[in-house]
Every structure is written in C-alpha cells, then in structure tokens.
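Apart from one protein chain that is not included, each protein chain of the complex appears where it belongs.
A, B and C are the chain letters, set down in written order, and residue numbers restart from 1 in every chain.
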Amino acid sequence: MTDESSKKPNQSQSTGMNRRAVLAGGTALTASLFMPKNLMAADYPTAEVNTTGLAVTDDTVTIGILHSITGTMAISETGSVQAEKLAIDQINAQGGILGRKIEYIQEDGASDWPTFAEKAKKLLVNDKVASVMGCWTSASRKAVLPVFEQYNGFLYYPTFYEGLEQSPNVIYTGQEATQQIIAGLDWVSETKGAKTFYLLGSDYIWPRTSNKIARKHIENFLGAKVVGEEYYPLGHTQFNSVINKIRLKKPDVIYAIVVGGSNVAFYKQLKAAGIDMTKEDPIVLTISVTEDEIRGIGGENIEGAYACMKYFQSLTNENNMEFVKSFKEMWGDDMVIGDVTQAAYLGPWLWKAAVEKAGSFDVDKVRAATPGIELGTAPEGYVKVHDNHHLWSKTRVGLAKADGQYDVVYETAELVEPDPFPEGYQ
Amino acid sequence: MKTNTLFPRADIIGFAVLAVVIFLLLPAVLDSFRLNLFGKYLTYAFVAVGLALCWGAGGILSLGQGVFFGLGGYCMAMFLKLEASTPENTAIQSTPGIPDFMDWNQLTALPWWWEPFYSLPFTILAVVMVPVVFAFVIGVAMFKRRVGGVYFAIITQAFAAILTILIIGQQGFTGGVNGITDLRTLWGWDIRTDEAKEILYYVNGVLLFAVLFAAQFVRKSKLGRLLIAMRDQEDRVRFSGYDVASFKIFIFCLGAAFAGIGGAMFTLQVGFMSPTLVGIVPSIEMVIFCAVGGRLSILGAVYGALVVNWAKTTFSESFPELWLLGLGGLFIAVVMLFPNGLAGIWSEQIAPRLTKLISKNTNPATGQGAPAE
Amino acid sequence: MNKMNDKFLLRVEGLTVSFDGFKAVNDLSFYVEPNECRVIIGPNGAGKTTVLDLICGRTKATDGSVKFKGQELLEMREDQIVHAGVGRKFQTPSVYEDLTVFENLELSYPKGHGVFGALTFKRDEAVKSRIKEIAATIFLDGMLEEKAAYLSHGQKQWLEIGMLLIQDPELLMLDEPVAGMSVAERKKTAELLNRIIKDRSVIVIEHDMGFVEDIATRVTVLHQGKTLSEGSMERVQNDPKVIEVYLGH
C-alpha cells in the first residue's frame, strides 16, 4: 500500500483496549439496536445529509451492489447478493436510513476484473451511489480500489481475504488472514496435538499469503513442522498426485485452501483415495470451505473435515436463528448460508449504523463515524469496527457433517483483533 | 486501377467517417465516464484490426491474441508500477521501493528483468517488440513447419492458457491473479484524472489511426494481395516463388505488434493489467469482435470492437442475467447469417444502393468497394 | 560442379518415395535435355503426378536425387526451386479466384518476392507491359480486370500457364494441361503450348495421345512407379511391354 490512507494503524490504541469492556458495552447496545429508531426524513433535510451530490432524495437513498452474476465467480458471489438484498429489505421494513428507503442498482462484474472496475466507476460517477456492497475475489477488489479512492466511494467487502491492505474507502466485513488462521492452528495444535502440517492451495494470492502466515505460525509459534506446500492452478481437477504425496509424508494435518471447482474435485478424490476424514488421520483443516461450497462437494464427501472461520450457519444464538429464518423465507428453504454470505449481510447494517451515527450520507462523515461502530445484531454475534476498517470478530472451528452443516466445536473466548499487516508473519 | 492506389475513394470516405465518429461524435455525445469506456473498447480494436489482417486476409486464425495484448499491457504496467512504487510511497513495506505485490511475496530486490522498465523509451519499445519477438518465435516454429488452420488456432489457444497459468503462478514477479494494479502516473502526469483520461482517449484514437493506416498500406501493397492469394491457394503462391512462411510470420508479428499497442493503451486508460485479459476467453472474444465487424475489413474490425463491447456493457446493465444469451446468440447469428459481419452488410446491402443513388455513371467494377472492405 | 558442360538440364536418379510402405515412385531415373519436351504417360496410379510433386518439392522424397543445372532440388524449398527456374502447373487449375487476372499475373511476376519487396513493390510500366504481353499470349488480354473466379475452366488453365510464363522458367512442368477443355479450347491450348515450349524444357503429363504425338520430343511411360519404357513416341508405341500394360489388364 502506498498512500497515506494505508499507513499502518496505531496499534497501541486498540490492543490496549479492555476486551471485556467492549463485550459488555456490546450487549447493552444489542438491545437498543433491536428497537427500530423512528428516524424521520423530515428531521434530516436532504441538503444537510447529502452535501456531495450523492443519489439521495427526500425519501430514498441509492446504493450499489457489485458482484459477479455470470462467469466462474457467480457460484460464490450469489450468496452475497442474496444476503445484501435481504439486509436492505429488512432495513427498509424498519423505516430505512435517516427516514429514507434504500434503493439499489445492481451491476454484474462478470467474473472479470476490468469489468468490475468499469462498473464500479459507473456506480460512483454516473449513479452517484452512496455506498457499494460488493466484490468477492481479491483481484476484483484490487481492480476497483483505485476507483473508490479516486472518486471517494465507500465499499463494503465481505470476503475473508489475505490482508495486507487497508483503504479509507473500504470496510472489510470478512476476516483478514491472521484472524482466520491463527486461532484455528492454535486449536488444532492444542487439542489434537498436531505436529506436522501439509499446506495446499489454489495458486493465487489468498492461499499463498494465508499459507505463508500459517507456515510462520506453525514454525515460529507452535514449534511444529511444515512437511509440504503445494499449489495448483485455479480450476485444476486432478489431485491424485498430491494425495499420493500426502500419503507418503503422513502429515498430522492437511491444511487446505483450495477454491472453486477444484474444491469439489479435491475432496471427492481425497475420499475416494481412502482418506477417511472422520478418522482424523490426517486431520483436514480448511479455511476455504463454507456451507456454500459443501453443496457442490456433497456433505458425505467432506464429513469429518474441520473448517476455521468466523461464522457457521449452525450457530445457535438468537440473532442467527432469526437471520437464517429470514434468509430462507426470502430465498427458499434449500438455501445454505456460509461465512461470506453472513459477512455480506453485515455490510448494509454497518453502513446504516455509521450513517445514523454521522447523521449524514457524506462519505467523509460516514468514514469518520465508522471506527467503533458496533453491531449487536450480527448473526455471528457482536462485532465492532476497528480503526483499521476491519471487524473485531470471534473465530470458530466447525466440524463438517454429512448433511452439509458444521458443528461448532470451538470458538475463541474473545473477539480477535484484525491485524492486516501482521508483524512477524511477513 | 483501383487496387494500386492506397486510398480508393470509398476507403477515404470510410476513414473519414470513422475519424468523425472517434474524434468528434463520441466525445460530443458521451460523458467522460462513457468516453473512457469507449476508449477501452477501442484498445480491443487494435487487436481486431490485426486479426482482420491475419485471419481475414491471411487465413491465419490465432486464438492467442490475448497473449500479445497482455504482453504489451504488462510492459506498460511494469513501467507505471515502478513509477508508482517510489520509496516514499512504499515506505511501510519491508523493502521500500519495489512494487507492493513483490513485497507481499517476500521479494527483497527488484528482479533484473524489471530494471529496464524504469525507462519509458525502453518500455515503449518493449510494448511493441516483446509481442513481436514472441510472435516471431511462435511463427517461425509453426509456419516453417506448415502448421496452419485449426491446428494453429488450437496451439495458440494453448499458449494463452500457458501464459495465464504462468502469470498467476509467478505472483511474486507478476502480481499473480490480481494483476498489476494501482497505477498512477506517467512521468509525473496523473493518468487517473478525467482530463488525463480524455487526453488518453485522443492519444488512443490517433494511435488507432496510425495502425489503421499501416494496415491499409499492407492491404493495398502487393503483400496484401499475396495474403489473399495464400489464403485461397497456398500451394500456388509457393510455386510462384514465394516463401509462404515468411509472409505469414510477418503478418502474424504485425498483428502481435498492433495487439501490444492496444494492450499498453488499455493499461493506461483502465489503470491496471491482469491475467484475465491474457487467457482463452478474452482471446476468443477478440476474434469475435473481428468477426462481427467483418473479418475482411479493417474498419469493420473497429466497429465490431465498439459494437460488441457496447452491447456487452448495455446488455449487462439492463439484463445482467441474460446478457450471455444475447452475446452467444450474436456470435451464432454473425457466423451463420452474416459471415462478413457488419462490413458485409454494408458492402453487400447498403453500399451498392448508396452508390447507385450517388453516382449513376460509376463503373460497377470500381464502385462496389465499400469503405469497410 | 560440371554445371556448365552438363548435357542435361535435369537429372533424376534413383528417385523413390514411399507412403506408409507403399512405393508410389520406385527407383526412378530419367534425364531431360535443354529444350526437350518430355511427355510422361502411364495408367492411373502410375505415379506421374507424384514425380512432378517430387521435382518441385511439394512432396518430400524418401530417397534419390533430382539435380537441376547441377543443384540438388530435393534439399530446396518450393520457392527456392521456383527461383532456380522450375515452374509447375497443377492438374486442376489453381488460380487466385478473389483476385483479377491482372493481379494473378502480377503476383507471379518475378520481382518483389521477399516480405520487404512485396511491401514496396511498384506497379511500373515494365510490369504492366509484361503482363499485357503475357495476357495476349494466353488469349486473356481483354479480361485483365475480371476476377479470376468468373473465368471459364479453360481460361483458368490458360491463366495458370500465363502465371508460369511470366516467371520465364527454364523447366516447365504441366500436369494434364488440356484436361476438361472443349475441343476449341484444346486446339488453342495445343497451339499455345507449341509456341511456349520452343525456348525451354518442358515435362508434360498427358493422356491425349494425339496431343502427345504433336508435342513430344521423347516419351516416358511410367508403370507402378517405375519406368516401363522410354524413347520416341514411335518406339514407345511399339514397345510390347507398354502394349501389355495398356491393353492387357
């Protein structure tokens, strides 16, 4: 990162905070957020809440949704679109934001990064949207980032990703790599006594960076060993060779960050090769398989694997029960909800909270109001926006079951601090 | 003798109309965002013009033009990235002064082959020469051994696949799947502002015309007629004493050079370069631009690139879930119903009627040429 | 090299080609003198066309040697063979249908054959007058601006012959030049050929015996890839082996 926007945050400020205090404050806030605030548009004249010419009228505010509806990424991004629309509907049902109903303009990034940049520019320049919910892959985010910074847009980005970025124009509602990785590795090392790891991934930046962090943590903090690291091209469907290697190296843990269609091939072939994940020899630990992916893989083919992320559909807290119910009501009973889908759902809500705190739709004011925003209603539980635009969140480990759901077997006691530029891991 | 003059009257009209469209009409009716979009479409037109020569005239169908587009674009992006990665801008990195993605991948020094890209003249040379050298190597290997037609198409397609995997896999050197992003200035001139984009649009237009003139010169030279001759009767050309391979290599390299320039202009106008522009899908789409415009026509190729991309954008804005159906249908329709594309519709349907109207005493043999032919 | 005092313009020695074991031409030898008109005859499948293909480089020989003015043709590319002075006409007329008669002839004009040469080739007066001259020879002087696609079959054959003439080859190889022509065209072609074979060597494949008798200096009869008989028309016609092959099957 290169401009002043991406200077490393002052870490002492946030790490010094008493986490228990944060939690306590959160619970109190939960109650207040459940009450729809009856903010009337009349209390907030358009001229005052919108001084930069955004698409805000006396009774509506327009935002953008920018995901791939076509192309290879449509598989993954569909859930995010659905969650964002659900959140918008719910917000509108509660009276909207500052008395204004949210309208959205949806654009298709078509799994093509230049198209993402083009559509982002269209949303910001032509449509003057007040904020954008969008992107999924890092590549698409990197493509739109200069556009958002140039035209001062505001993006809510839902995916867990590799970190190494912190833009004043992006709120990262998914976990950055250290949040997602370290807790899981600690857990597998402590409870399962894992000593040897085999790192595997699709060949692009997120798996590579994540495995880099994992390797540092395994070698420097856990005192364990990495016995293999391997990458396959995106879309690769033949994993017999790497499965053979794994069998020879006999690692305690296969740490898999395979994505997309490769995922399906990998787990099917792993099972067919006689590696029964339920026997935990070796343990399969992944950070890339959400409930969404399991639909393609087939629950019976991944049963027994562990996934490490911040959200699972099976979470039993009240917020989540309500969220799952509404999601299924809106999109059908056969829907499943994965980590990213939930993170996408947070986007409109976080924006709403920030706008209301700022009392304005102006991006600069919303940005200023954003750090410290808390959301007690999040399906994953309480979250809070860090100064570095990422979320404090808990990390959980789930055990995959044959029905395609995860049993949550572990969750961090406290919120994990986001640290997009982790020292000692680079 | 119409074929001996560089610009028959119909072609002059065609060039003039296109110049009016690009330099006057589009800037007049489009806002700066849309104009920038059309600038992007026009970068594909460079590729399409090259394809009109290679494929339309010479019968060489390359499904790997994205490779050359990408190479040109990456050369430009490397220069811009180095300029953006000043030690001050990258102070927070472990190794300041190198591109951010290198730092993320634990590179501690700039690879040697990045060094020359500090120089703009070298970069401009590389934008043209890297694709040309690459095309030359492929061309020599294939055409000297008389690989042609379908085989050539499939092998070039494989090159597109190989280069994509390589770029993605070597992310420390290439930026991987993200590409090279966040490009800011060209010799201190901020290319992200609206004014800069407008200027780049015109630069792009001028370069496109330079390329079109070069293409027209080739088409109207004996070499142009040889290409057509080769396409129809390769053996006869050989037995008229021509080394067919060297002509194919030449035209393939020329197409690659055009594509490289297009790629560089793409990088400048869009602000990044990524492997999605190198792969199989964009390479085939570039062929489609050419086919829709009319594979025999260099001007048609430009219109093809504009029309297809404009349709793609419009379709995907209004019917995001259906635009693939429209696009697929367009391909099939063009191939089945209008094999000579827009230029064919013009020269077979519209132009003859126009000519009849305008000049009744023109000799039909010379009057049939459409601007787009 | 005894290029200068070689009595033969073309020496074909031990020429052999096999396609997956089938020997289409088998250890064939023959010699052509300057200004000779050699006619090759033989039943279908005898390997006649293959012999021409081998000489002009279209098919690669398995074994043997083809020397033209002392140069080994088997090691040369087609275009180099053309530049050495060998011209070839195909059995089916092969002309550039999308180009005009003028352009067809122009492309065969022996100048500007490199990439750069072709780019900078100028259609000057010398070129134009030479093309007109050739067009007159091949009866097409009124049709210079026609697209070749619109010519009749016979006219296309003439055009291809014209494309060879403009190269002025020392050795001209013609594969069935009168096949598929009308009687009138055939007569005109015979007349044309008689005129152009005067100052060069010619190898002709032909079935029409009357026509062969008209033009042949010497005749080679091929059978199953080998020379069955060789000599004057008269000698060949009376060779019992030839009679057996042609009549006895």
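As a convention for this text, contacts are C-beta pairs under 8 Å (C-beta built on N, C-alpha and C of every residue); 3 or more make two chains touch, one makes a residue touch a chain.
The rule is simple: contacts and distances are computed from a predicted model.
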Quiz item: Which name from "LIV-I protein H", "Acyl-CoA dehydrogenase", "NADH-quinone oxidoreductase subunit M" or "Sarcosine oxidase subunit alpha" does UniProt give the chain that's left off?
Solution: "LIV-I protein H"
Quiz item: Which one, A:101, A:195, A:215 or A:245, makes contact with the chain that was left out?
Solution: A:245
Practice problem: For the chain that's not shown, point to the residue among B:92, B:280 or B:311 touching it. | Solution: B:280
Exercise. Write down which of B:120, B:166 or B:186 is the residue touching the left-out chain.
Key: B:166
Practice problem: Would you mind spotting which of B:84, B:211, B:330 or B:343 touches the chain that isn't drawn? | Solution: B:330
Quiz item: If the missing chain were put back, which residues of subunit A would it touch?
Solution: 69-72, 74-75, 77-79, 203, 230-233, 235-238, 240-245, 247-248, 260-265, 268-269, 271-274, 292-301, 404
Quiz item: What is the set of subunit B residues that contact the non-displayed chain in the whole complex?
Solution: 61, 63, 141-142, 145-147, 149-151, 153-155, 157-159, 161-162, 165-166, 168-169, 280-281, 284, 287-288, 291, 321-322, 324-325, 327-332, 334-336, 339
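Following the convention adopted for this analysis, only the chains that are shown with their structure count from here on.
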Quiz item: For subunit B and subunit C, what is the smallest step count along a path of chains that touch one another?
Solution: 1
Practice problem: Please list the single chain whose C-alpha centre lies closest to the global protein C-alpha centre. | Solution: B
Quiz item: Centre to centre, by mean C-alpha position, how many angstrom separate subunit A and subunit C?
Solution: 75
Quiz prompt | Centroid spacing, where centroids are CA-atom means, of subunit A and subunit B in whole angstrom | solution = 38
Exercise. Report the residues of subunit B in contact with subunit A in the complex, numbered from low to high.
Key: 31-33, 36-37, 40, 84-85, 89-90, 92, 94, 100-101, 104-106, 165, 168-169, 171, 176-179, 181-184, 192, 270-272, 274, 276-277, 313, 316-317, 320-321, 323-324
Exercise. Over in the complex, which subunit B residues touch subunit C? Could you list them?
Key: 1, 3-4, 217-218, 221-223, 225-226, 228-229, 232-233, 235-244, 246-247, 250, 365
Quiz item: Can you name the residues of subunit C that touch subunit B in the complex?
Solution: 56, 58, 77-79, 82-83, 87-88, 90, 94-100, 102-103, 106-108, 110, 112-115, 118-121, 123, 145, 160, 163, 167
